[in-house]
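What you see is part of a larger complex, with each chain still in position.
Per-chain residue numbering starts at 1, and chain names A and B are given in the order in which the chains are listed.
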Amino acid sequence: MTFAGLDPMVERVLDLAGVLVFALSGAQLGAQKRFDTVGIAALATATALGGGMTRDVLLGDTPPAALRDQMFLIVPLVATAMVLVGHRAVERISRPVLVFDAMGLGLFCVVGTAKALDHGLGAVPAVLLGVITAVGGGVIRDTLARDVPWVFRPDSTLYAIPATLGAVAVVVLWPNDALNATSAAVVVAAVFGIRVLSARFGWKAPTARG
Amino acid sequence: MTFAGLDPMVERVLDLAGVLVFALSGAQLGAQKRFDTVGIAALATATALGGGMTRDVLLGDTPPAALRDQMFLIVPLVATAMVLVGHRAVERISRPVLVFDAMGLGLFCVVGTAKALDHGLGAVPAVLLGVITAVGGGVIRDTLARDVPWVFRPDSTLYAIPATLGAVAVVVLWPNDALNATSAAVVVAAVFGIRVLSARFGWKAPTARG
């Protein structure tokens, strides 16, 4: 599932950076909810890996990638430890976290969509799995913490929408063999950009009329 | 998984009608909760396809049927669009929705149970998977919307019970090669009838004593 021309080592580092940032968002929510160590570690792990694991289970690619590379499970434990000893300090770095989170969003939707296409799925299911990869962990995080999923709320800024656009771009590039390290990086950057601008300017998805 | 004698085209149309009605119930709940477009689309998709996808994942039949036929994903998007532009109008048609929902309930429990038997499961697991196919999407819908699952509530009229009876009927018919288009239609009609009568007369399942 590596893109032609993208160094596997670089891809792994980017992947793990995304996992760390998603894990931090889960661990932070656990700390805010006053969960104990178990709850914080569970939210960190579910947020970071829940989306990709759901994708792999639906594709029948089991055990999921997150259970075959032990680093994927160790990183959420690192995030748990960071939040246990200094969740106030982690809170103060919420701006950098937003930036990394937007990078994770772009990366995960591109990787997830490409993997689904690689398994022979059609365009629409591939977009769905790309979005689930990027957004599913957060939905699981909020459900376990007994919150309404943040991406469903009318006051949430655009998050699943840029992931959907990124997934659609991958679906368009794929049949023309035009998905490579360069074009993938452009899509990730575009998702990143839309997400960061949405957060900055408060762009929101429409709700039902009336 | 087609029944002998049932036109596959007819089965597909019935299937998609069930998906549309379940998707409308998810999208409506999303609109009532004031979710944004993402939330409404997610609830529509999860309600319509969550039960069948859970069944297929448990059977090891991956990717699930709902990811192999793109219409299954497009129909919930149609339901989302309908609710976005006119959820008040959709509300006004709640009586026809009840009727279609009862048809979906009957259809999904029969199809789900038959598929489980076809995969070699025993009678009790096949009933469970039939009920999950019919009711699972609604449980996921309510959990994501942070409601107690409607089918668990003491004030809910019979819903999982007619699905269970339909699944049991399929289990009884199966070993005698007596499940065909006619007998399946009778079971679907019986589930439909019990469900509609329960809604009309307020029949409820018992709770714990004391």
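Methods note: a contact is a pair of C-beta atoms (placed from the backbone, for glycine too) under 8 Å apart; a residue touches a chain by one contact, two chains touch by 3 or more.
None of the values given here were measured: they were computed from a predicted structure.
Chemist: Counting all identical protein chains, and not just the 2 shown, how many does the complete complex contain?
Modeler: 3
The criterion applied here is as follows: only the chains that are shown with their structure count from here on.
Chemist: In angstrom, rounded to a whole number, how far apart do the mean CA points of subunit A and subunit B lie?
Modeler: That pair's centroid distance is 30 Å.
Chemist: Which of the residues in subunit B come into contact with subunit A in the complex?
Modeler: Residues 30-31, 33-40, 42-43, 45, 53, 57, 60, 62-64, 67-68, 70, 73-74, 83-88, 143-146 of subunit B touch subunit A in their complex.
Chemist: Which subunit A residues qualify as touching subunit B in the complex?
Modeler: 57-60, 119, 121-125, 128-129, 139, 143, 146-149, 151-154, 156, 159-161, 204-210
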